[in-house]
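Quick one: the structure is below, and I'll ask about it shortly.
In this view, the complex is presented without one of its protein chains, the others remaining in place.
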Amino acid sequence: MKEFARRMVGIDRRIIFLLIAAAVLLPLVKPFGLPIKVSPEVKAVYDYIEALPERSVLFLSFDFDPSSKPELEPQAVALLRHAFRKNLRVIGMTHWLTGTGLADGVFSKVAAEMGKERHKDYVFLGWSPGGGSLIIAMGQDLYKAFPSDYTKTPTRGMPVLDGVQNLRDVNYLVSLAAGGAGIEMWYVFGKDKYRFEMAGGSTGVIAPGLYPFLRSGQINGLIGGLQGAAEYETLITQKGTATAGMDAQSAAHFVIIVLVLLCNVFYFMLRGEKGRPN
Amino acid sequence: MIFLKRQLPLVITFIMGVTFTLQYYIPHPVSEEAITNVAKWMQIISGFALFLGLASLFHVHAVKIKRQVPGWGYSLVLYAGMLGMIAVGFWSHGETRVDGAQTSFGWLYDYTMVPLQGTMFSILAFFIASAAYRAFRARSREASVLLASAVIVMMGRVPLGQFLVPWSWDVTQWLLNVLNSAVRRAILIGVSMGAVALSLKIILGIERSYLGGGRDQ
Partner (left out) sequence: MNVVAFLCLLFFSGVAFAAPPSLAPPEGFRVLDTPNDTGKSLSLVWKASPSDSKNRSIQVWAAESPHAAFKKVAEFPSNTRYVKAGDFPWWAQPAGKGEHYVKLSSSQAFPIEDGKSYAVKLLVRDGEQEAWSEIAEGRPAPNFFNTAQVNNLVFVLAFTGVLLASIAAARRNPHIYLRRIAGLDAVEEAIGRSTEMGRPILYLTGAGDMSEVPTIAATVILGEVAKKVAHYDTSLKVPHRDPIVMAVCQEIVKEAYVEAGRPDAYKEDSNFFITSDQFSYTAAVDGIMLREKPAANFFMGSYFAESLLLTETGASTGAIQIAGTDSDHQLPFFVTTCDYTLIGEELYAASAYLSREPVLVGTLRGQDFGKAFIMSVLVLGTALATIGVVAGTENFDYVLDFFKDFK
């Protein structure tokens, strides 16, 4: 028994990889579908957008690249569906150069689905260098920061930007962030100076670090990871890839929990031996 | 030469640093105009940084190919990838989609860039499992607390856990909103003080390592 425990404690990591692969793949093939509980921080974002009058301006910052696509793209899709359903005007941009194609693809896909027109109901401004300086530039004059959009159409005179001179004219901003250039930067250089309300959407890894901003009211809501995206899909009653992915995530979490508990059982079995095991 | 490499950057840093620190407290339109213009300069300079990065990459790998150091074949692959992407990008005028149809640049982006980056990131799922298996052992009281809270949060953050152990959701929310927030705030305050202190040292010319030379002056 102790020999078995010793072998299990030092198990080849490839077996663990196989178990994780099975845990992720099988629920995708055969979903079991469980109810998703909505957290207050995600509901806060939903409620704010729900309360916006028609043709209000929602600013979406796609601050991620393809590596964070599985977690943040479902958030973007759910937010866009909600915004277009409420007939809001959506302005999009990105601080991540490698995320431009991704962001434009999301806009095109959801807009086609909801029957929305580019330049009339939404605009994707694209990428421009600068990070914090870009936010300041947009806060002063959006048209100087982005003289044209991603399709090289001049921004001045666009119907969707009617009445929008700078960030002060934005009703709500959501930054979908995968790391450094994201929510904190938008708060420090944007909301602190130009006083718009904002929320954050982030990968699961950085979400816990954003709770201080949530608790202090610097952001009024937070959509964390794939779970957050699934919660938002539940709220807009339109399931998407996030809800589909939650089964796989549930299974993977459980495999890890079982492995960790088993490892501790074997560890304690070996601890009874003379001398501490490695 | 020393003046251009050392003294002039320090003078510029000092003047701009003090000016734009004070700008934060001055709401007058002249101050707003100044920050708008400087923000524009910084955007232009950031754009140049991209070229710098590209040039340095080209140079490093050109040297590797020239000297035929072990692994120089991969440098050729890098050149082929970079030049190919740049050429296709120019040919497609930088557009990934035109009138709903995908361009060659869009094809390369969707079928090479996206899957490659996604693959690297997805390896994390496997590595987390093997790291957790190796490390989450109740060796001590602190390790036991870490283990317990990790298990509760892992359960509370997924529908299956919320279904099987309903209280795990409430405990997870409490852990995230109370304990986690408190600790993160403390770390944030410390790190922010460090950032403020460094910024002050850079503005005042005390910290000069970013210029690439010696440290304490």
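To keep things simple, chains are lettered A and B as they appear, and every chain counts its residues starting from 1.
By definition in this document, a contact is a pair of C-beta atoms (placed from the backbone, for glycine too) under 8 Å apart; a residue touches a chain by one contact, two chains touch by 3 or more.
Everything numeric in this text was worked out from a predicted model, so none of it was measured.
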Touch with the missing chain holds, among B:Ile86, B:Ile123 or B:Leu164, for B:Ile123
Over the whole complex, note the residues of chain B touching the chain we left out. 21, 24-29, 32, 52-53, 56-57, 60, 116-117, 120-121, 123-124, 127-128, 130-132, 134-136, 184, 187-191, 193-198, 200-202, 204, 206-207, 209-210, 212-216
Counting contacts across the full complex, list the positions on chain A that touch the omitted chain. 13, 67, 163, 178-180, 192, 195, 205-206, 208-209
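Here is the rule we use: only the chains that are shown with their structure count from here on.
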Centre distance in Å when chain A and chain B are each reduced to the mean of their C-alpha atoms: 16
Residue ranges of chain B touching chain A (in the complex, touch as defined): 32, 35-36, 38-40, 42-44, 46-47, 49-50, 95-97, 100, 106, 109-110, 113-115, 117-118, 120-122, 125-126, 128-130, 132-134, 136-138, 147, 150-151, 154-155, 157-163, 169, 173, 176-177, 180-181, 184-185, 188
Chain A contacts chain B in the complex at 11, 13, 16-17, 19-21, 24, 34-37, 39-40, 65-70, 97-98, 100-102, 104-105, 108, 112, 128-131, 133-134, 136-137, 140-141, 144-145, 151, 204, 208-209, 211-212, 214-215, 225, 227, 230, 246-247, 249-257, 259-261, 263-264, 267-268
